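Here you go, one structure.
Every protein chain except one is present and positioned as in the full complex.
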Amino acid sequence: MAEYLVDIKNERLSFFTPAGEVKALNDVSIHLKEGEVLGIVGESGSGKSVTAYSLMGLTAHPGKLLGGNLNFNGHQIENMTEKEMRKIRGNEISIIFQDPMTSLNPVYTVGNQIMEVIRLHTDKTKQEAKERAKELLELVGINEPEKRLKQYPHELSGGMRQRVMIAIALACEPKLLIADEPTTALDVTIQAQILELMMELKEKLGMAIIMITHDLGVVASMCERIAVMYAGKIIEYGTADDIFYHPKHQYTKGLIRSIPRLDTKEHERLIPIEGTPVDMLNPPKGCPFAPRCDEAMKICLREMPPVTEFGEVHYTQCWLNQKEEMEKGASHE
Amino acid sequence: MKENALSFQLKLKPEDFIPATEEEKQSQVIMRESVSFWKDGMRRLRKNKVAMVSLVVIILVMIFSFIVPMFYPYSYKEQIKGANNLGPMEYSAGEQERIDAGEKVFPHIFGTDKMGRDYAIRVMMGSRISLLVGLIATGIILIIGSIYGSVAAFFGGWVDLIMMRIVDIIYTIPDILLIVLLKFALDDPLTRLATVPGFSWINVVGSNLISIFLVFALLYWVGMARMVRSQILTLKESEYVTAARALGVGNGRIIKKHLLTNCIGTLIVTTTLQIPSSIFTESFLSFLGMGVAVPLPSLGSLASDAINGMGTYPHLLFIPAILISLIILSFNLFGDGLRDAFDPKLKN
Partner (left out) sequence: MFKYIVKRIVLGIVTIWAVATLTFFLMNMVPGGPFLSEKAISPQATAALEAKYGLDKPMSQRYFTYMTDALKGDFGDSLKQRGRTVTSIITSRFPVSARLGGSCVLVSMILGIPLGCIAALKRGKFADSLISVVATCGIAVPSFVICTVLMYFLGVKLAILPTIGLDSIKHYIMPVAALSFYPTAYIMRLMRSSMLDVLGQDYMRTARAKGLAGGVILFKHALRNAILPVITYVGPMLAYTITGSFVVEKIFVIPGLGGEFIKAINGRDYTMIMGTTIFLATLVIIMNVFVDIAYKIVDPRIKLK
């Protein structure tokens, strides 16, 4: 079982809202080796954050895990009590949130918030924790760490706060770092700095990273594996090369077509994906992407497509691929 | 392969792989009907049982205090001879004789007070006064408070500083002092004004009641003004106001079109919650003997009058006390319901 650091199998999770059940995750499987970087890509509401939060046992009310196995570093997450979970959070798995402006508690100093997590998971003394906090601030590239420790979050810039969040996340040298759109709320120039920092730290500390984003550019530069999510399902999964150079699912193709590129010919327009995301309260019966898919077939509207495998890692859930494979198989015979 | 086995189980037919038409695709999309802010809020409000029950109670109390007295056989001033201090559903000796003689006498549902007045009609009139004070005073507070607050917030700088200082001063003066002084100060001019043709209605309403309105108008708008000010200060910074300004829209129009419409939700909620607070204050004033003038009753003065006889006639105290609590409670609960339904921050 030690083959994977993270091994999520067939996870199903729903939010029971007053308006009805929202199937946020539907048969999601993800696995990740130590030191690997996985990118989860999808539009808002596709379930990418929910997957990551459930791994930390942070599923928000009224969400409920309905099935599946969540294995992390030998722990069966779905069977763990809140108390056992607390020992893992911030220690073996850490998370960086989207908005650094609101993710730090405004009424405590930066030092207090970093030292808090160090003292919680290690038996360092106050003085040692302070030394470690200083070290961490240096590690994430904050100058004058001594002074910064005494400052409050509102006295720091957005990029600086995100660095502090990273410092907090790395305080106990986690095996897995979840980055939930870590750069979305930042300026473009700062974005690049933060991503660079994360990659640098990954090299140094050797942790695995799950990168959640809707920005394909971010995953392209960072991730070894990429999962594309749509309406609570992983519709395509593969290496960065698979996804960017051999996309198989119509949605992934659409996503890649919609990235601005430098090598496009003059007057060539970007091609957007038409239509709106699925209403998760009333999902379509068949493939959730079918209503927006140019190539949709009758079967697409009726049945959820099965998995089509293209290699060791690369797979999709799409009837078109299924059809091609079947035709290929038929011609071979 | 395992996947293929699965697909064969589904018994795929060649026609399944025919491209789907646009209509077929669209039929799969079940769009939630897009609801406007107001519609959505109303839907949530209707679903809120507590708020709906409160609304029903409010309507019942309104009927009880505005419509029922018109058909009621007794008047709130009428002192029935020999009918002093009757218990609920009791008759005086005189009335008993008339009943014995075959006449029909309307029962004193809540009994009578020490002056022989039917208590049920007095309670109805009392809640009418309390509701009137609550509604009219709140109207006054709403108008003055929102105009004052929005002007202060909109112009900012010195205007804001001075206007808010005035609010602080009004806030600091003990309200009870202002109420009493204003009452005395207004008594004379109001009585004189009542003799002027066209103003004789003052006598009907009573100068005390008008004083109360004026006191509310002068004193209690400050809370509303502060609320509106802070709301507008936040809205003022928003991009669409800057955009409107950049397009050359005038100040008056910005206040009316952009600022007030955007804080209207909060305004409605605050107003609804101000009504019980006004009723509360009026009953408190009446209780201290500073409210409406005799013989006009208000729920507070009824309760106040009944305190001395509490040991012997507790119902005289409890009926108005319970009614006033009920009115305030239902307005509060309804206001809470409105807030839950219309406050965009609470939406989830």
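Just so it is clear, A and B label the chains in written order, and each chain counts residues from 1 on its own.
The working rule: contacts are C-beta pairs under 8 Å (C-beta built on N, C-alpha and C of every residue); 3 or more make two chains touch, one makes a residue touch a chain.
As the structure is a computational prediction, the values presented were derived from the model and not from experiment.
The chain not shown here makes contact, within the complete complex, with A, B.
Between the chain not shown and the residues A:71, A:103 or A:316, the one that touches is A:103.
The chain not shown here is touched by just one of B:65, B:92, B:231 or B:283, and that residue is B:283. In the complete assembly, the contact with the undisplayed chain comes from B:304, out of B:48, B:112, B:231 or B:304.
From the set A:90, A:182 or A:232, the residue in touch with the chain omitted from the display is A:90, counting the whole complex.
Seen from chain B, the chain kept out of the figure touches residues 165, 168-169, 171-174, 176-178, 180-181, 184-185, 187-188, 276, 280, 283-284, 287-288, 300, 303-304, 307, 310-311, 314, 317-318, 321, 324-325, 328-329, 332-333, 336. Not every partner is drawn; the one left out touches chain A at residues 56, 58, 85-91, 94-95, 97, 99, 102-108, 116-117, 120-121, 152, 154, 165, 168.
The rule is short, and it goes like this: only the chains that are shown with their structure count from here on.
Between the Cα centres of chain A and chain B there is a gap of 50 Å. Residues of chain B that touch chain A in their complex: 1, 3-4, 6-7, 10, 12, 15-20, 24-26, 28-32. Interface residues of chain A facing chain B in the complex, by the touch rule stated above, are 275, 279, 281-282, 284-286, 290-293, 295-303, 306-309, 319, 322-323, 325-326, 329.
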